[in-house]
Structure formats: structure tokens, C-alpha cells
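Take this structure, written in C-alpha cells, and hold onto it; I'll ask about it next.
A protein chain is absent from this complex, but the other protein chains hold their places.
Our next item is chain A:
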Amino acid sequence: MLAIEVRNLHKRYGQVVAVDDVSLSVDEGEIVGVLGRNGAGKTTTVEAIAGLRRPDRGTVRVLGLDPHRDRARVRQVLGVQLQSSALHSALTVRELVGLYRSFYATGADPDKLIEAVGLTGSRGTRFEKLSGGQQQRLSIALALVGNPRVALLDELTTGLDPEARRHIWSMVEDLRAGGVTVLLVSHLMEEVERLCDRVALIDQGRVVAVDTPVGLIAAAGLAQRVRFRAARGFDPTVLDRLPDVTGVEVAGEQVTVTGDGELLHNVSTALVHAGVVATETRLERATLDDAFLALTGRPFAQENS
């Protein structure tokens, strides 16, 4: 059975179409990333799955249940981390985790959960006195306090330092090991590449591509690049004739070869045969960032920086 099923979701606010037509299926136990620039419709999609928004058209199912009609059931098994929502400002970390724990029939031990997100030292601190990163950790703890079968995590590690980020990532990996389904909205390609089994690319309210991170990169049809340094006067015709090479660029001592197939091996062999001494040779694969750009046709960072 599908953990999350979104079919032809359409949502507009007044004249603004937030989500045009989004369909998405997530199997139980899967971690699926949702990538897209600001305003692409990611958060609205998540809010529709969480039951915070009623779709104008289309259907949403969580473990086969309608988040509105079966509210009470869905809420027990769905953990949600919302972007930017506050909590009772004068309550402490421990009080908030305890409060949210009491809403669920079953759930995590509050103290262990607080420890897992690294907030043990701040358990007596009021929400309003927490730093942004600490609030983010608390928000993750509250999403998981009911031991959800499905977790929606919107901007999971925004505001966290690299160490905390890696710590939270390993928590998500533990969730996977426990069979929890995760839908992860993210801007961080590294996060998505590391955690997600599949990635859905949303652009202008539509799903542009769904694939594994590796598959997406492959689907973008991006060439590999081999870079190396060679003595001045390097003759590019040495590499031009290789079957898999599509281009050679020489800039001073820096040579960049683009192509596909066993590019690195073919280039190295050809260089050895030609007696060229190449140093600092490295293969650059396309990243998810590159794939994003290629598949949506516009730079990713522009609107997010």
C-alpha cells in the first residue's frame, strides 16, 4: 500500500495558482525528497498532505486515508514538521515535548527524544529563549514524538550548523531503518542526495521529474568532465579523436574534457600513449544541482540566495 498518494492536486489562493497539477506516490518505508525553488508549490503540497489545506481539485491519501474525513486516524500516524511555526513561548523544551506526547496514543519517551535531537542541555529552557537551531531541533522532536508511520519534514535542517545537520540526517536514517516513510522538502541537494530513495522535482506547480537522485542526474543527460593540468603547448587533437569525447577546452595549463562513457579511463590511456604528463587529474560528475538546472531550465540558486 502507498504511504502517501497525491493525485492531480490543484490549489489556488485567489488568482495565484500555488499548485497546478501535482501527483506523487510514496511507498511505505521510502524516503522521498521534494525539490523545487521557492514558490514552486512544495509547501502547499505538504500542507495538503498534512490536511491543513483543502485541495481545490485532486485527492490526497495518507496510508489510504483522507486527511480531512479521517482526521483522527491520520493525525495519530502522521508526524509533521512545519516551516516556521511557533510554539507556546513560555513553555520549556521538556514541557512542550511532554504536552505534544500526551496528544498521541503511543509515542516516544520525551527525555530520550530530547536527547536524540541534542537538546538535553536546554530541556529547562523556554521556547522563546531557544536559538533558531534549537527551535528547529525541537520542531523535529515534536514531529517524531508520536512515533509516526509517515513523517512530513519541511525544510528539515534549515538553520542548523553542519554538525547538527549531519546528526539530524543520521536520525532520518534511523527512521528509515525503523520503516518510517518520510517526505522531505529541501533546498539542500547534499541532504537529498544522501537521504532520499527518490526525488520529485516540482517546478511552477507541477512535477517535472521523479527518479532516484542518480537517475535524475542521468536523466538530465549531463556530460562528465575530466580536468587535468598539462604542460603548456598541449595538443588537444590527442583527445579529440576519442569516441566518447564531445569537447576539449584548453585554458593555459588547465584542460577540461567533456564526454561520457568510460571517460576518465579513455582519456588517461590516450594521454599515456601520447606521452603527455597530466597532473591533478579528476573526474567531475554532474550533481543534483546541475540536474536541477538542466531539468527546470533555470538556475536554482537565483531565487533562493
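The definition used in the following text is that contacts are C-beta pairs under 8 Å (C-beta built on N, C-alpha and C of every residue); 3 or more make two chains touch, one makes a residue touch a chain; residues count from 1.
The rule is short, and it goes like this: contacts and distances are computed from a predicted model.
Only one of "ABC transporter permease", "Putative ABC transport system ATP-binding protein", "Acetolactate synthase small subunit" or "NADH-quinone oxidoreductase subunit H" fits the UniProt record of the hidden chain, and that name is "ABC transporter permease". Touch with the chain omitted from the figure is made, among A:Gly36, A:Gly51 or A:Gly259, by A:Gly51.
Contact with the chain that does not appear here is found for just one residue of A:Leu91, A:Leu242, A:Ala270 or A:Leu283, A:Leu91. Among A:Gly146, A:Pro213 or A:Gly259, only A:Gly146 touches the chain that is left out of the view. Taking the complete complex into account, residues 1, 50-52, 61, 63-66, 70, 72-73, 75-78, 80, 82, 84-91, 95, 98-100, 102-105, 126, 142, 146 of chain A touch the chain not shown.
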